[in-house]
Structures are given as structure tokens and as C-alpha cells.
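Could you have a look at this structure, given as C-alpha cells, before my questions?
One protein chain is absent from this view; the other protein chains keep their places.
Our next item is subunit A:
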Amino acid sequence: MNFLSSSKIKLNDKNAIEDKKDITSKNNDETTNDIPYEKKNESKNIDNVNTNTNNINNNNNNKNENNHNIENKNEDKKNIWIDVVYDPFNGIQTTSDCIDLVDVDGINQHHLVIADFGDYKNNKYIKSGSLISMNEDSNLINKKYNKNTENESSVFKKQNEKKLLMKNRVSSLILNKNDVAMNDNKTGIPVLKIFKDDNVETKLDLPDIPRAICSFYTDSQQETHPTIAVAIGTTIYMYRDRFPYIKMTLPPIEANPLEEEAWKNVIMQVNNANKTFDRNSDIKVSNISDSDISLNETSDKHKHSASNEKLNNNINNNNIENNEQNDELHSKLVTIVNELVETLSSLRNNGVIQLTQISIEFLALDDIETKIAFIVGNLDFTLSIEPTITTMTTIKKDSEEVESISYLVVGVNEKLVYIVNPNGCQVIEKFQLSSSIQLLSVYGLYESKYHIIAGCFDGSIYYLSGNSCYKIVQLEFLPIGIVTFEKSIIIGCMNNTLYSYSITGKKQYSINLPSPIVNIQELNGSLRKVKCYAVSLQNNEVRVFSDKNLILTIPTPDIITGMIFGKFEREQNSLIMITKNGGLIIKFLKRNATSTFEDINLRPPIEQKEPINVPKKTRLYIDQIVREKENAIEMHTIFQRDLFRMKLIAARAYAKTFKNTLNPISGTSTAKIKMTLEILGINVNFKIRLDITNIGNNIAKNLFVLFDYNNEIFTIEKPIINIPIILPGINYTIDCLIKQNTQAYDKELNNQIKILLCEKGYITPIVTSVADVGMCQDLLEIYE
């Protein structure tokens, strides 16, 4: 054990050194990176300011002149926003799901609340996805409780009761004020930020990267403060009055019976094996389990196994006489573990059953020694799947008012959607879907009429309601965001397109966008009349649509990853956007802009109002109309006669081409051959290039190309070219050199060359084409 502790210390030391290195290197990076960024952004800022002043000027002009031209209206549209804040270095990393505007203190001042991911890309404190890290925070909480119990024994009893509660359906744990804040003095960790204006007023550390936040009221009493729920991993943390309040986990899902049986068998076998060997082997086992636990903390599996072996050696040295027994036990364990690995991996490879986290972690362990240690050390565990939250929203219970009671709607990775009453922590409703939930969008009130639209990872969209649950549509492209209205849904997909479906599953329209969609957010707030939604695109703009009409585009300095529209501080219509590089943008909608916003939906599009530029009626035009009125019948007959004549001429010409087989595609039954020709060159020496393709299905044999020309003008090397065979579908290219005789220019001769493609034994050629050559006479004259 001494050896173990020393190795642990060493490991810790190494970690500490690495920490220091990391910090210094990060600092360096930051300092070097910041300078050019700042310059860029400064210039951007100046640009912004310039545009702003311009806008104001425009506005003034409009009012002076009282012009109602469409152009001016368009300009009006551009400057309906007041730019309040643009802070490019706020350092927030988040998405729309993790932003909310909450009246935190219940004084009608809606603060901005953001769950910041922190520097999640290169943060070593976050070990998300691992079983160990997920248990870590609960362990820490328990430890803190234990500390409390030293002082008061009654609390300990309560805690036990709470533990019992956890095993019931939805488990909830009432937290102390300092419980969740355990990442002391670490930078770049996920943080819940509560703003005042544009400054962070309260920072609350989060144990892992948050998935979604939402705020709601739990009781309808006046002057209650809202609760902020943060979904992290498998748990929902609830905050009230800027402090953690309740920790809630969803009911565990029972594991597949096959998997459960496999584990049961193994545990039984291991227990039997332990019983058959006497205490010596027990010592060994307990040692291994000890080391397992201690080394799990350092989470270094390679060193783990190495030290394990060394430990085994130690024990072996001590108990030489027990060596044989130990070996026997070991070999038995190896066979048991191998069997388990086989069954579990076969279950996993089937793809139908979702394995529990324990099984997945077990299969991921490196070698057989660690696997044995894992089993021996964890003989008593309950096999169940803790649902991982992927998305979360709220649904109002019975009133549209802001301060009415809400329920939580939670979508989990395990293909379930829950409606949870956060007040008593009960699951009210549960929906089973076919795939993992990715997106949720809610409309209506739970007590009266509501529907939830759920988007899954496989691209299917579901309609969930009190008594019905059906698939609306299976999308070809994966959804990015869903916005729900009373009778329609808007879905943004990865193919740069917005789709609109009715809730019965009928496609209404689709809008193609010039750039990939990053985010979609509904614009509610005080604009009750219009149903708008904002779409942020990869090409640095946010487009606001109402139904299928594009209302306005907001150019942004960076890609917008998160946005929210609503009441911010005391301002009703404000738009808050978070850029990809962590910038914060706040814009207020101008007071008189709301009306222009609202009547867009009611009036026809602007283009319709624009008058068409019709020229004035001339004298000639009027005369013509009069004449047409008087002689209508006569004109009609003349027109008909001419039309028939033209049709006749066309038909004749068509017949002629058939007769002479001038059509480039042959129409004979024997062979279907297409021949096109190209004349290359402008000088005395020409080249005729023939492209011959057999477009029929049969092989064409015994063909030849014949040149019909005036031999006073031209000399052709090979007037007859034999083509023995043409295979279907292959393009044959034949080049033929032609020379012009310059002496013959003065004579008025026909300078056409006829090219005939013939088949041996037939009179009519298959294809005929005519080449006009020899117009270089003028050129020659100039040069002479």
C-alpha cells in the first residue's frame, strides 16, 4: 500500500506540473492572439458607428420630407434597431438553448442568464462522458453532507431519507447554498452567468457542460421568484434567487433483460469462485479492489494495470504457498470475464439493444486484468440506464401569462420525452419515440390544448399531444432547429433549407437559403400579432422571417451561435446574440418599428404595390385598336391562312430532310447511327472531323464514308473511308484532310462537300451531311 500511495503522489505531482505548463502556455497564446483581433474589431466598431450615424441621418431625412417611397421604407427597415452593446471579447461559448431572459429577483427586470460552456475544447477539468466524472459530483455532494453530519446527527437521518427518495421514480435532492459550486478557482469551466445590464453580476459554477436552461414559475402566488433549471448530463439543477435549490434526476430506465442476465451470471460465478477459495484469496481480491478505486481517481489505466501486476507480485512473494491457488482463481476469473465480454459485445454489435453505461465502460477497459478488477471491485451495483438529457423546454400549465406555472418538457437520449412537474418532481407524461431526441418545440397550454414537436437524430419529426403521438415526417436531411406555431412547424435543415409542414404532416413550402443554417429562434415577446422567427446563417447574417416572408436581414460581425428575443432589463423588444468567438451583441427594437414589423404580415408584398412603368397611349396605337375592332374577322382569316402555309412549308422541309437523309440521326431500321461533323482550320488546308456514334442496340457492319465534292477545288486524300464495324455506344472520330486548289477560285463553282455514310448493298445513304468550306478566298486576297 505504501508503494501505491507514493505512486499516487507522483502522479499528482506530474498533473500539477502539467497544469502549470498549460496555464502558462494558454496565457501566452491569449496575449499573442489578442492584439490583431482587437485591431480588427476596433475597425468593425468604427464601421458600426458610422452606419449608425448614417441611419439616423436617413431617418431624419425621411421625416423631413415625409416621403413614402418604397426605397425610403426599405431604409427604414434597416435602421429599426438601436445598437446597444457590441462586446467582441465577452468570451461566452453557448447556444440558443442555454440562453434565457429571467426576472431573477422578481422586480420586473429581466436579466440575461447564460449557461456558458467555458473553454470546453481544451479544458482538462471537464471529463464529460465518463462514468467516473458523472459520479464525481454526487460523491462530492455526499462528502459535503458527511461534513455537515459531523456537526448535526439529525441531518444525517434526513440525508438517508433523501437517498431512499433517489431510488424512487424521479429523484430529487435539496441542495445547500454552496453545493454545486465545487470547481473552486478553476478557469474555463462551465459557468451559469446572471447578467445585470451587460455585466456579469453572479457567476455559478456548473459541474459539467450544460445542455439547456430554462426558467419557469412553480407556484402562482404573487411576487414569487422564478426558478432556473439547468440540464447537465443526467441531472437537472434548479436555481432560485441565484443559489442552487434542487437537484433532480429522471427515473432510471431498466436495462435489457439479456444484459442484466449476463451480469447476474457473472456476479454469481465470481461469488462462487470466491467462496471456494479460502481467505488468502480474499485478501488478494480486496487488495485489487482497493487499488482499483484509488486508481480510478487518477484515471490512468495503463499505470493501473502495471501497478496491479506489481502488487500481485508483492502478494505472491508474501504467500508463496498460496501461489497455486491464486493462479487457479485467476484463470477462473479470466474465463468468466472473457465470456462476459463476448456476450456483451455480441449484444452491442446487434445494434438493437442499448447497453448501459456500465457495460460500455467495461467493454472499453484496456486489458483483462483491469476488467477483472472492475468486476471484483463492483460486485454490488444496480444495472440501469440513467437517461441523458439532450434537450429541455417548458410548457405553461393553464395560463398564457408570464408568471404562470410551467412544467418541464425533457427529451433524453434514450428515445423518451418526459413532461415533469418540477414542483413535486413527478413525471406527468411520458412518450416513447423511435430515436434519440434532438430538438423539442412546444405550443399551447398543458391543461387545455398543446402539442410538442420532437425532432430526432435520425431526422424524423414527431407530433406529441395529450392523446396522440405520431410521426409527422421523415426528413432526408437532419434538422437543426424547430419552431412551432398553432398549425404549422418550421424546420431548418442541414441542406440550407427551411421547410414548413402543417401539424398533420403536409408540406407547405420550403425556403432555400444562401448559406448553411446555424440556429433558429422564435421571436415572441410583445410582438403577439406576428409569428416571426430568426434564422442565423453561416455567412454572418440573421434573417427574420414571418411565415414565408423575409422581413429583414440583420448583418452581424460574426457567426451567431445563440440568440434570444424578448424583454431585457426594462426594454420590451430586445435581441441578444452570442457570436461564435464569444462576442455579445445587444440590440433594441425601436419603438415605432414594431408597427412596421406587424403590418408586414397583413399587407401584400412591396413589389405588388410598385406600379409598372406603362408608356402613354399614342395616336398610332389607338388607330390600330380601332382598325382591329372593325376588321376582326378578316384579320383572323388572313392570319389562319398564313399559319397553314407556314405549317405546310415546315412539313415539306421535314419530308425533304428525310428523303435525303440529311438528318444527323439515321432513321433506317438496319442501323441507328448519329454523325456530326466539324470543320477545323481557316486556311487552304482543312480538316473535317467526323463523330460517328451507334445509338442503336445492334452492331453496324460494312459501312463506309463517301465524300462527294468538286475535284477542281478540293483534293481529298481518301475520298472513301471504310468503316468495318461500329459498336453501340462508342464514339468514333475520323479525321480527313482536305486541300483547296487556289487556282480554282475565280471560277464560280459549288464549294460544298457532301459527306455520305453508306452501308454496302443499299442505295440510300444512312446519313448525309453537307459541309460548307472554302470561304477563305477573301482572306487570301487580303494577304496577296
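Going forward, a residue touches a chain if its C-beta (ideal position, glycine included) is under 8 Å from a C-beta of that chain, and two chains touch if they have at least 3 such contacts; residues count from 1.
Here, contacts and distances are computed from a predicted model.
Colleague: Among "Exosome complex component RRP41", "Proteasome subunit alpha type", "ADP-ribosylation factor-like protein 6" or "Ribosomal RNA-processing protein 42", go ahead and choose the protein name stored in UniProt for the chain not displayed.
Modeller: Its UniProt record gives the name "ADP-ribosylation factor-like protein 6".
Colleague: For the chain left off this view, which of A:116, A:522, A:569 or A:759 is in contact with it?
Modeller: Going through A:116, A:522, A:569 or A:759 one by one, A:569 is the residue touching the chain not shown.
Colleague: Out of A:198, A:339, A:403 or A:691, which is the one that touches the chain we can't see?
Modeller: Touches the omitted chain: A:198.
Colleague: Just one of A:348, A:590 or A:739 touches the chain that is missing; which is it?
Modeller: If we include the chain that is not displayed, A:590 is the one touching it.
Colleague: In the complete complex, the non-displayed chain touches which residues of subunit A?
Modeller: Looking at subunit A, the ones touching the missing chain are residues 56, 59-60, 63-64, 82-85, 197-198, 569-572, 586, 588, 590-592.
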